[in-house]
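Here the complex is missing one protein chain, while the rest keep their positions.
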Amino acid sequence: MVIGSVIGSIWATRKEEGLTGLKLLKVQIDVPEEPSILVAVDRIGAGVGDKVIVTRGTPASSFLDTPVPIDALIIGIIDPEDQKG
Amino acid sequence: MVIGSVIGSIWATRKEEGLTGLKLLKVQIDVPEEPSILVAVDRIGAGVGDKVIVTRGTPASSFLDTPVPIDALIIGIIDPEDQKG
Amino acid sequence: MVIGSVIGSIWATRKEEGLTGLKLLKVQIDVPEEPSILVAVDRIGAGVGDKVIVTRGTPASSFLDTPVPIDALIIGIIDPEDQKG
Amino acid sequence: MVIGSVIGSIWATRKEEGLTGLKLLKVQIDVPEEPSILVAVDRIGAGVGDKVIVTRGTPASSFLDTPVPIDALIIGIIDPEDQKG
Partner (left out) sequence: MVIGSVIGSIWATRKEEGLTGLKLLKVQIDVPEEPSILVAVDRIGAGVGDKVIVTRGTPASSFLDTPVPIDALIIGIIDPEDQKG
């Protein structure tokens, strides 16, 4: 998994059917050379400024009963005292 | 998922059978250090200039009943006011 | 998927059983910062100099009935007039 | 798989259900150009300072009976005399 910071929401009215109702957040991944931005699904209430753990690839959609084309899921909000580490 | 801009279509008359009828678009991924170009399947009507969300890997082909060798799918067209963010 | 140019064949007499009979080509991927070389299976007759579309990861082996350890497949030969784009 | 060094634990009280009870460690991956930090599940007792082997992607969650959204697992602690190599 990778660590990143939530920097905002993202909205796409025109989208693949399976995505209706899924909350999409923009996450800045903490990789110095490659400060890339991922879009990840969030189901645990993460918000802007939270440090989060993101799972990528097929495992990210494993929580869904029917296959939905997503490849990144926020799986944890890092506890505050841990964020300084 | 990653964010990118649609920069054109791409045509391949000689291709794997399963791809017949699938629309392929060239997408420039917004990663500063690594402005790479992906080819993604589009089913929601994206066009040149649209900012889109792209899913990669196995989940990208999950909408297909029979397995087809694709690894990138445009899953959303980002709403205009969101594109400035 | 990614775009690349076929630059040659590659032969491995000593190999995993499932690979017997599969044609392996070396493909130079068009990512400016990272001109990396992939080895991909070809089933549609690509040759040196052809611009091709390559699928990577698990979907690349989806055409096989029994699982074979490959992770890159040439899925299309880009039409000539499209190659200038 | 990749090689890395365990640099600490990471705690996330608010997390996806399936993750309860899984131990998460921060691992610095030994890739010179890209010293990136992964979060990996550990089940074999790795600790800070250990050199470890990490599997990524779907195979990382293969040990679980029910699908859980993780994509990195520590699969081995490299033997001390091997760590100099």
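The first chain written gets the first letter, and so on, giving A, B, C and D; residue counts start at 1 in each chain.
The rule is simple: a contact is a pair of C-beta atoms (placed from the backbone, for glycine too) under 8 Å apart; a residue touches a chain by one contact, two chains touch by 3 or more.
Not measured: the values here are computed from a predicted model.
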item: Chain not shown, touching residues in chain D; value: 1-3, 30-34, 43-45, 53, 55-60, 62-63, 73, 75-79, 82, 85
item: Chain C residues touching the omitted chain (full complex); value: 8, 10-16, 18-19, 24, 26, 33-40, 57-58, 60-61, 67-72
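Just so it is clear, only the chains that are shown with their structure count from here on.
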item: Geometric centre distance via CA averages, chain C-chain A, whole Å; value: 31
item: Averaged-CA centre spacing for the pair chain C and chain B, given as whole angstrom; value: 19
item: Shared interface positions of chain D, touching two or more other chains; value: 58
